[in-house]
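So, chain A:
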Amino acid sequence: MQGGKEKGRQDTAAPAIELRGISKAFGAVQANKDISISVQPGTIHGIIGENGAGKSTLMSILYGFYKADAGEIFIRGKKVQIPDSQAAIATGIGMVFQHFKLVDNFTVLENVILGAEGGALLRPSLAKARKILTELEREYELHVDPDALISEIGVGKQQRVEILKALYRQADILILDEPTGVLTPAEADQLFRILDRLKAEGKTIILITHKLREIMEATDTVSVMRRGEMTATVKTAETSPEELAELMVGRKVLLRVDKAPAKPGDKILEVENLRVVDDKGVARLKGVSLDVCAGEILGIAGVAGNGQSELLEVLGGMLGATGTIRVNGQPLPLAGKGADGRARRAAGIAHVPEDRQRKGLIMDFMAWENMAFGYHHDAAYQSNSVLMDNGAIQRETAAKMERFDVRPPAPRLFARNFSGGNQQKIVVAREIERNPDVLLVGQPTRGVDIGAIEFIHRQLIALRDAGKAILLVSVELDEIMSLSDRIAVMFDGQVMGERLPHETNETELGLLMAGIRGEAA
Partner candidate 1 sequence: MTFVHKFLSTAAALALSAGAALSEPALIFDLGGKFDKSFNEAAFNGAKRWADESGGTFREIELQSEAQREQALRRFAEAGANPIVMTGFAFGNVLGEVAPDYPDTKFAIIDMVVDAPNVRSVVFNEHEGSYLVGMMAAMASTSGTVGFIGGMDIPLIRKFACGYVQGVKAVNPDATVIQNMTGTTPAAWNDPVKGSELTKAQISQGADVVYAAAGGTGVGVLQTAADENILSIGVDSNQNYMHPGKVLTSMMKRVDNAVYEAMKMGENLETGFNVMGVANGGIDYAMDEHNAPLVSDEMKAAVDGAKDQIASGALAVHDYMSDNACPVE
Partner candidate 2 sequence: MQKMPAWADAILVPLISLLLAALLSGLVIIGIGEDPIAAFKLMVDGALMRSAGWGYTLYYATNFMFTGLAVAVAFHARMFNIGGEGQAMLGGLGVALACLYVPWPHWSLAILGSCLAAMLFGAAWALIPAWLQAKRGSHIVITTIMFNFIAASLLNYLLVNVLRPQGAMDPATAKFPEPTHLPTFRDMFSTSETILFRGSPANVSFFFAVLACVLVWLLIWRTRLGYDIRAFGHSEPAAQYAGISPVRITVVALLISGALAGLMAVNTTQGEAERLILNSTEGAGFIGIAVALMGRSHPLGVFLAAILFGFLYQGGAELALWTNIPRELIVVIQALVILFTGALDNMVRMPLERLFLSLRREG
């Protein structure tokens, strides 16, 4: 079975995957327009593009989730129809999703065979699977304990299980969608080593990402997508990040943030010994202390889930805690009355939350309603003691949308109908225009296109230069390195250390993020 496939692959010099003239429209939106790619077997091909450029749609067509309106798919030189994911698996395509599709309380082995049990009885197929799995692990150095529960292994290993799942189903074409979003730099490096190994064994890999660095490091060839079209396909060795960025956005982009040195003033935000224990009794913050001065950006680096979110939520009044928070020397209550978001805003803290779609915005509210969100009790927004002055809010929204270049500048459009970048601009506009003393910013550029990233970064720098204190949380180390005036690394609910950006490097920060302190610095 496997032998036959193996043979077929080596006989042909045809591309592993060839797409010709793929088009797909959703209503009036042309998600993919006449796209053609050809990927040679045994290579890693990158696809890069901004959010909404059509990368995911294209891969969904390849994996059988959508049916293309026009175009043809050739796998190993043979024209195929892929009506569903079963057909995709049968043609040897495997997909590793951004959000893993694993059952938490199953073991690795059980997850691998899930959906491919191959018989009514579980035991024989488990035994067979164990054998195949051991071989696969040895062959590709994908070390995972087959009997460990998914809930007990780390994110990096969970990703390997996804890869194993695809290999178990005899995939020789692997599609990875934003695979490094949840990984530490070290885990990401390991992933790329595994991909190299797979490539060496003759597998073909398609890597979807928006990170230019990964494209440059890992791929052989790269295709750039913009607004549903394929703008270029080039050999990675013959291009540069600047050129790719320009191809993605359609104009020249400043990749490095241009900023003057900080002139830190008084301590505005002081945090001492902050502790949080969650509902399940797990300590999420274990005595966090830090300060942010006027005119300074303090960047918090760390792998997601090490207490950064809780820190932001406590400061933003969404989560109770013990410890001390002072703004301009005034202590703020940490639990009970006066410890909510409204009170924090009154105290001068504005907050751009990590998850704008779940927290920062109400997706089913119109833009103007969102522009008042959290500030809707403001006197300026009321026409009398009972009714709100919706007209005033709408006029103000129109002006702010203009200033922050929100597109389209339509106050009556629902939030969910804006692109990710424009949604984020609405949140940033709302919070920054309040002229707060302290701005909390969580993942400001997650899922935001490069053009908007640049804009948002400039706004943050401008606010810093206006003498405000900014606390920035981001899992993108690049972003932390380029924006921060000071960097604190969090691991397991604690601050592992503080560094100055020009005196450190990614390796040292990566070690701190992994909880290893000491040898460096």
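Basically, a residue touches a chain if its C-beta (ideal position, glycine included) is under 8 Å from a C-beta of that chain, and two chains touch if they have at least 3 such contacts; residues count from 1.
The set was built so that all candidates are chains of the complex that A comes from, given by their letters.
Just so it is clear, the model here is predicted, and its values are computed rather than measured.
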Complex partner of chain A (touching, any copy) among 1 or 2: 2
Footprint of candidate 2 on chain A - complex, ascending: 25-29, 316-318, 340-345, 351, 353, 355, 358-365, 369, 372-374, 376-377, 382, 386-388, 390, 417
